[in-house]
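Complex shown without one protein chain; remaining protein chains in place.
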Amino acid sequence: MISTDPWIWLSALLSISCFSLLYGDNKAFRWAETTYTASVIGHSVVTGLVTLRDRFYPLYTGAQPQYIVPLILGILSIFIVWRKYAWLATISMALMIGVGTGISMRALIATDIIANTRAVIGETAGILKGSPADQLGNLIRVVFTIAALWYFVFTLIPKGPTAKPFSWIQTIGKYALIAYIGVAVGNTMQQFTGCATSAIYRIVGLWLGFG
Amino acid sequence: MAKIPELKSQYIWLVALILFLIPAVNPLGAPFAMSDVTVKIYDLMQSLPEKSIVVMGGASVFAFDIESSPGMIACLKQMAARHLRLVTFPLGTEAAQYHKFCIDAARVDQKYGGPWKYGVDYVLLPYTPGGSAALISFLKSVEATVTLDINGVPINQLPLMRDFHSYKDIAVWMCPHWGFIDIIRYATGECGVISVSFAQSAAYATFSPYMMAYPGKVYMTNGYVGGAQYERLVGIKGLGHKVVDSYSLISVLIPALIILGNITMIVRMKEEEVEAKE
Amino acid sequence: MSATVTYIRTYLAQAVIIVGCLAMLIGYFLVSPEAGRVADELNIWNMNVGTFTLFVGIITIFMRYGRSIINRDPNWLFHLYCLVVIALWVPFGTLTGVYSDLYQTLYLNTKITLHITIIGEMIFFCVSAMYRTFRIKSFRTFVLAFLAALMIVFNAPWLTTPFPQVGDAAYWLLNNPQMAAARAMVICGGIGGIILGIRILLGLEKGALRITGG
Partner (left out) sequence: MTSIELTVVEQIIRAGRTFQLTFMVIMGILAFLAYRLAKRGREWKIKPLEAIEMLTEGVGRAAEMGRPILYLPGISGLSSAQTMAGLTVFGEVCQKAAEIGVTTHLVTSGTDVVAACEAIVRQVYTTIGKPELYQPGKYVKWYGADQFVYAIGAAGHILLDKPAFVVQCGYFLSDVIVAGETASRVGAMQVGGTADQSGLPLMGICCDSLLIGEEIYAASASITGDKLATATLAGEDWVKAILLLLMIVGVLAWAAGSKDIWSLMGM
């Protein structure tokens, strides 16, 4: 039986309008899209107000008086949207860039570079023993990582007799990356299928009462 | 000679839509197999001592994270049954809403007849800005990072938070979010906390190198199928089971279309060769 | 603004960047409780300043859509509708509370519904794109199409139930060849990120401050 819940009606109508995109640009889709934009902005403002209260609560109670500095810097950071007064946001932006850069640098060196490089070396153990599938898997991990990394070297171009083997390694690297794209895209279909299922169930199940 | 026509996109979409409608109207109850990694995560949660503190948190995009919800909701049920405790720490503006959604859907609170009492067994913290900066600060000192819970109550008034001060008190970090990499980088990489994700299929590819870099410390399931598997382990049928039905049909359609596309191409090439000869 | 002020502002900003960045690095690498405390405090300041970025979106949209409404641009009515919805949404959310059940219901039935539907629609585009583009014209397209199709089938419950080994094969593909190439990309991205950070520290990267005219 069709739902009598106005919220379900609203969400079903928005879903149908959104699906109308498959027929191309139209007014119903524009309505859905505009509602989406408004809800995103509206939510960020409401969350922002609550977050402001939470963040500066220690300043309000007097526990952390030094928070007056980030309060001023935060207010100044809003001026970034006016070209004429954007300079007022310079120090606030500089603080966020500086701290953000430092934080990301330490994570990148530790995890993305060193931990991953160590993992490649450590996988040698898996090549030497284990089930044939695991041994092959570990060998592929090591060879494909090295080859794909070499593929991303752009300015060191070997010449002479070594040129050919290096170019073969780059070809292996290229196909490793293509394999990555193929496997990743195949796996991604689960997500899109799931969202479509959820959206269609909202219309067919929750709204129309089937299923 | 008339050439084999290419299928119009609209016809393909119509077939796909019908395939989605079939299980929506009449659930198929498609069977699926269990995978080792899902069982491993289930066992890990079962092995935690009672009252252990689990954190659910990270940066989130709700609509994408819906893929992680079947596994997360099932896991929350398991945690409540095992008398584990939960603290949520949202690092995205949507994550707080997502955490509330998962806890409500799991029906673990006493208001739904569940065993959990707010403030004692679980605490919902509000959104904290700053991304990885907030995460680092939280791991180091919870009190310095968050002062109030989502209801505006100072956290030192909540019994659960009196036992939770830093990363040292975290048994497992659950991240049902797109932002799992930061959790691995900082919670696991810097502090050695075990992290688990009901990873989204689109993100699995991105997360996998990080998982391999920390063997035995990082675990993740794969997409809706992983979520459905966890639902089965806990004994519920949720969104994961629904998606498995649709996916069963779509997984036939796509390879069939790829084959059809290639047959069309080969036949058209042959026709063109014949035309050229004529 | 005089040239001297611009000069001071630029160098002050550069100094703040260097102090912020070095504080985070020193706090992480070196055994120094004092450095750790400075890093922690700066970190919290950074989070507090970051809160204000949540308001940048609304200012931008009011400026852009406001102009569009005044100029009666093609979609001005939708832009007006957008501003009206925001104007209603904010007091509603503030009064009911962002974590209340009522707000959650509104949020789930509008924003989240729409976002999920938009992502769900991608499956339709993907299905038809795969029919049209995965034509095996070269070894490259063969590898791409074959592995994508294989992965879709390997995740399929109708195949993994009678043959559980197929499910293991899906994980094998994800955790070995796929992961290896992804790892190379992660390492390259990491190198790029650190070199960019070093260039910012050395003052070679001006782009970071260009946004403020610094």
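Each chain gets a letter, A, B and C, in the order it is written, and its residues are counted from 1.
The rule is simple: a contact is a pair of C-beta atoms (placed from the backbone, for glycine too) under 8 Å apart; a residue touches a chain by one contact, two chains touch by 3 or more.
Quick caveat, the model's predicted, so the values are computed rather than measured.
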Visible chains in contact with the missing one: A, B, C
Residue among C:I119, C:V153 or C:A170 that touches the chain left out of view: C:I119
Identified contact with the non-displayed chain, of C:L54, C:V90, C:L108 or C:A182: C:A182
Given A:I103, A:I140, A:A184 or A:I203, the one touching the chain that is not displayed: A:A184
Option from A:I2, A:I68 or A:A125 whose C-beta touches the chain left out: A:A125
Residues from subunit B at the interface with the omitted partner, ascending: 9, 202-203, 205-206
Interface with the undisplayed chain - residues on subunit A: 21, 24-25, 29, 33, 36-37, 105-106, 109-110, 113-114, 117-118, 120-122, 124-125, 127-128, 142, 145-146, 149-150, 152-157, 177-178, 180-182, 184-185, 188, 192
Contact set of subunit C toward the excluded chain (per top definition): 28-31, 64, 75, 118-119, 122, 125-126, 128-130, 132-134, 144, 148, 182, 185, 187-189, 191-192, 194-196, 198-199, 201-202, 204, 207, 211
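Keep this in mind: only the chains that are shown with their structure count from here on.
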Chain whose Cα centroid lies nearest the overall Cα centroid: A
Chain at maximum distance from subunit C, centres defined as averaged CA atoms: B
Distance between chain centroids, defined by C-alpha means - subunit A, subunit C (Å): 5
Mean-CA-position distance for subunit B and subunit A (Å): 14
Chain centre separation in whole Å, for subunit C relative to subunit B (CA means): 18
Where subunit B touches two or more other chains at once, by residue number: 13, 17, 63-64, 66, 93, 96, 126, 128-129, 133, 136, 190, 201, 204-205, 209-210, 212, 222-223, 225, 247, 250-251, 254
Subunit C residues counted as touching two or more neighbouring chains: 28, 43-44, 46-48, 50-51, 53-54, 98, 107-108, 111, 115-116, 118-119, 123-124, 126, 145, 148-149, 152, 155, 170, 174-175, 178-179, 182-183, 186
Complex contacts: residues of subunit B adjacent to subunit A: 10, 13, 17, 20-21, 23-27, 63-64, 66-67, 93-94, 96, 126-129, 132-133, 136, 146-148, 152, 182, 184-186, 189-190, 200-202, 204-205, 209-210, 212-215, 222-225, 239, 242-243, 245-247, 250-251, 254
Contact footprint of subunit B on subunit A as seen in their complex: 22, 43-44, 47, 50-51, 53-55, 57-58, 99-100, 103-104, 107, 110-112, 115-116, 118-119, 141, 180, 183-184, 187-191, 193-198, 200-201, 204-205, 210-211
Residues of subunit C that touch subunit B when the two form their complex: 28, 40, 43-44, 46-48, 50-51, 53-54, 98-99, 104, 107-108, 111-112, 115-116, 118-119, 123-124, 126-128, 130-132, 134-137, 145, 148-149, 152-153, 155-161, 164, 167-168, 170-171, 174-175, 178-179, 182-183, 186
